[in-house]
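Removed from the display is one protein chain of the complex; every other protein chain stays in position.
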Amino acid sequence: MLLKTEHLSKIYNRGRPDELTALNAVSLEVHTGEAIALCGPSGSGKTTLLSLLACMSRPTSGQVWFDGKSISRLPERFLAALRRDHFGYIFQQFNLIRDLSVIDNISIPLLPGTLSPQQIRKRGMSVLEQLDLADKAKQKACQLSGGEQQRVAIARALIGNPQVIIADEPTAHLDHSLTNDLLNILSALHAGGATLLIATHDPAIYHHPLIQRTITLHNGSLADLLAP
Amino acid sequence: MNRQLKLLEYALAGLTRRKGKNVALLLVYAFTIAALGSVLFLTDALRSEARQTLDHAPEMVVQRISAGRHELIPRSYATTIAQLPGVRQATPRVWGYYYDALVRANFTLMGVTEPETQIKDLQGQLPAADNECAVGIGIADIFGATIGDSLVLVDAHGKNRVFAISGIFSAHSALLTHDLILMPEPALRAFFNLDPTVATDIAVSIANPREITTLAKKVRYHLPDTRPISRSEILHTYDSIFNWRSGMMFAVSVAALIAFCILAWDKATGISADEKREIGILKAVGWNTGDVMAIKFWEGLILSLSAFLIGTIAAWLHVFVLGAPALTPILKGWSVLFPPFSLQPVTDPYQILVLAFLTIAPYLACTLIPAWKTAVTAPEQAMRS
Partner (left out) sequence: MWRARLYLTATLCGILTLTALLMTGQQPNDSADKQQLVAAFGLTDLALFSEARYTRHPSQADLFTAFQDSPGAIDHFPSGSLVVPIPGSRTRSITVLKGER
């Protein structure tokens, strides 16, 4: 088992009038090599759950286990190493650095590592080619269309060959053919042993043969638990 | 090493992205350092000039103090002092001031007793006849006079006296001779209407420098109304005149420091939402806090070190090549006779290091501390800003 959560809760603005329980006692398990779709209406807590799984934020209560170890209370430097070595995260809001070029943006995860600048560049260009972005490599991120930015965000998540790919609505800005391209890439990675976790509203994804399991969130809780 | 190079590259790219702001910051910062550095270089050079040249001043000067003021000293005191064992020579000297109402400047008049002395920094001759004088370049310039011209001075009886200029001190020695007018001692006595039994002070030559303090005590013992001033006290005076805490220099430094603090404070408190977001993204894609701090360290160092280098080099050129045109008005005040600076570029490496430390370290701290605060928060939260 790769990822596991136990009674995971996230409460925003705790103790203030605008307190909000975004995630309520979620327990789930993700096995190595699984491909999972995470569904649910807007505001149901999908992004919150994903960011907790990828150690981008800390839970209010409950635990996240990665590879058999509880990671929720680990100090920040261990989390940074986890994020770098195991996770590739595609943000819903892209989170690109606006005035940096495409190639520089996607090189960022590799900069502190041991690869030489030339090697980083080569890897970056090959990922960009997969995503049909090679001709935009020198353009600034803020000058790209929504779909292009989304693909840059995907490229940045893939550049480090992560073991777990966490994608937050990766096709929201992509057209039909680009969605297919992405699904092909993800299938190839999955075939190579990667674990996929994809939050989506897109039927093209959760009906795709690649997806082995669907988890549905509702108001911060797992929907199947609420089912009568 | 390679990793640091990559991070440095990233930091530089980051700085060039916010080019306008950073160039402005660099210039303001460099200007502040140049102001501080100029003050430092100027005072250092003046101090070292004083230390070098005045090292040949008389071992001891004896003044008479009367009613708490410097008074004329009886020449007989010189005989008393000369008899003390260890004293090589005690020479009564005559000198004084002359205020010229037209140019509104004080000149220093000094009596010459040995007109045959060869002075390398003098063009022409020392005054030998009673109606001759040698002047500093400042006086020659202010009146547009050259050798052979004459100065008309009003003596103690209110009579005009004509002195032909027999020599002019070279500009090289202006820091010592700028406002000097030398005359034969008898002529100066007559000019000031001084009694032949008195002198302005007594220059004492002492064979063994280690005996100066003891001799000063003896002089005070035998002649209680005198004030002996030793050479080390003269040098000490110049050491303390041009130091950090001295009046106007202090004001300039404080102004510069305040400007710098405002700069640093703005930097420390004003970590922008953009910067926070960037730190959040870097952390989210797997950088650890150390990597983030490394680029922030580079950013701070690039800016502050460059500003320090630019500022210090500019200050050096300003003081030693241009002659400190921006500082002289402050030094000069209403002075009419202000010597041109052709200072020897002597600097104190220790002070430069202190300046480097005082300018680079606080700026680095101001860059690193807020960045560190952001870097240790969860990336998800940092990215939201």
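Which chain is which? They are A and B, in the order written, and residues in each are numbered from 1.
Following the convention adopted for this analysis, contacts are C-beta pairs under 8 Å (C-beta built on N, C-alpha and C of every residue); 3 or more make two chains touch, one makes a residue touch a chain.
Everything numeric here is computed off the predicted structure, so don't read it as measured data.
Counted over the whole complex, the shown chains touched by the missing one are B.
Annotation: of B:F31, B:Y238 or B:W372, B:Y238 touches the absent chain (contact as defined above). Considering the full assembly, B:P58 is the residue among B:P58, B:P74 or B:P362 that touches the omitted chain. Contact with the chain that does not appear here is found for just one residue of B:V87, B:A174, B:A284 or B:A324, B:A174. Counting over the whole complex, subunit B has residues 5-6, 8-9, 12-13, 16, 45-46, 49-50, 52-58, 61, 63, 68-70, 91, 93, 97, 99, 101, 104-108, 110, 112, 114, 117, 119-122, 136, 138, 169, 172-180, 182, 201, 203, 227, 229, 233-234, 236-238, 240-243, 245-249, 251, 302, 305-306, 309-310, 312-313, 316, 320, 330-339, 344-347, 349, 352 touching the chain that is not drawn.
Please note the rule applied: only the chains that are shown with their structure count from here on.
Subunit A and subunit B have centres, each the mean of its CA atoms, that are 64 Å apart. On the side of subunit B, the complex with subunit A involves touching residues 2-3, 6-7, 9-10, 13, 17, 274, 277-278, 280-291, 376, 378-381, 383. Residue ranges of subunit A in contact with subunit B, taken from their complex: 51, 56-58, 76-77, 80-81, 83-85, 87, 89, 91, 93, 95-100, 104, 108-109, 111-114, 116-117, 156, 160.
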